[in-house]
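All protein chains but one are shown at their positions in the complex.
Per-chain residue numbering starts at 1, and chain names A, B and C are given in the order in which the chains are listed.
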Amino acid sequence: MSSIRVRMFASLRERWQIDQVELKPEGIATVADVWRSLTGEAMTDQVLAAVNMEYARPETPVREGDEVAFFPPVTGG
Amino acid sequence: MSSIRVRMFASLRERWQIDQVELKPEGIATVADVWRSLTGEAMTDQVLAAVNMEYARPETPVREGDEVAFFPPVTGG
Amino acid sequence: MAVKLVHGSFDPWRWLLDHQETRLSPGSYGATASFVGTMRDFNEGDRVEELFLEHYPGMTERELEKIVAEARDQWRFLDALIVHRVGEIRPGEPIVLVAVWSAHRGPAFDACRWIMEALKHRAPFWKKERRDGGTRWVARNTDGYDGY
Partner (left out) sequence: MAVKLVHGSFDPWRWLLDHQETRLSPGSYGATASFVGTMRDFNEGDRVEELFLEHYPGMTERELEKIVAEARDQWRFLDALIVHRVGEIRPGEPIVLVAVWSAHRGPAFDACRWIMEALKHRAPFWKKERRDGGTRWVARNTDGYDGY
């Protein structure tokens, strides 16, 4: 069975020491579930998320095979 | 006694066949007077004016030694 | 701050870069907003063959300098450059460059656009177009905020 790939960027990657990790999909239904399973915390507005490279919300559904990313507010340009 | 220098630009120069002309200041108090003495007409909003290279209005005073210019709406850029 | 009228074709990006390299200190500005107006070969459905740009020597420069000074009263920016062609212009050739350098992007965008609109509405330039062998004066500049 395929897993969920999770990525973290910038300050979140450094804070949680996670660059990329594979998660078993059991018990995971949403983006918020992914975050909680990795950090033990609830998402705040300082944590942005994407599913398959599209912006997502904490309640966005996550399925096996998805790539879920977490990152802080963007600061490009 | 010094005269008033009058210049016309663009379509006005072509219409009135006046590039530059010197006017005696007698009987001339305002920009509108200058225009009327050259064209016999009243100024319309299609005629813009400057006195000494600053935008002026029909009622702007004109004195001997001044340079008065008439031109159509500007179309640069 | 610099205002230049040029006869003959000019490379706006060369002017911008030269100004930047000679007048601005690297690392001092975070934002450069610029606008280049170019002669199109069509206007209102007609093919335009050539443009002649008349100006009022002395007043044109003065009005452009006044416009830059008024922009400085409204926004905080480090430098601004206006370059405008006069004389004969062919399709595809640049007519005008406005560039503004500032620390942050807000004032650069605001001042660049405001200067360009003020130039269009106040600076004494007049365009005469040649179409199909005939010539005619352009009647009026359009509003740059109407978004068409």
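Operating definition for what follows: a residue touches a chain if its C-beta (ideal position, glycine included) is under 8 Å from a C-beta of that chain, and two chains touch if they have at least 3 such contacts.
What you are looking at is a predicted structure, and each value in this text was computed from that prediction instead of being measured.
Novice: Of the chains that are displayed, which are in contact with the missing one across the whole complex?
Specialist: Contacts of the omitted chain with visible chains: A, C.
Novice: On chain A, what residues meet the omitted chain?
Specialist: With respect to the unshown chain, the touching residues of chain A are 7, 9-11, 50, 53-55, 69, 71-77.
Novice: Under the stated touch rule, tell me which residues of chain C contact the chain that is not displayed.
Specialist: 13, 16-17, 26-42, 75-76, 91-92, 103-110, 113, 116, 142-148
Everything that follows uses one rule, which is that only the chains that are shown with their structure count from here on.
Novice: So what's the Cα centroid distance for chain B and chain C, whole Å?
Specialist: 27
Novice: Taking each chain's centre as the mean of its CA atoms, how far is chain A from chain B in angstrom?
Specialist: The mean C-alpha positions of chain A and chain B differ by 72 Å.
Novice: Could you tell me which residues belong to chain C and also touch two or more other chains?
Specialist: Residue numbers touching two or more other chains: none in chain C.
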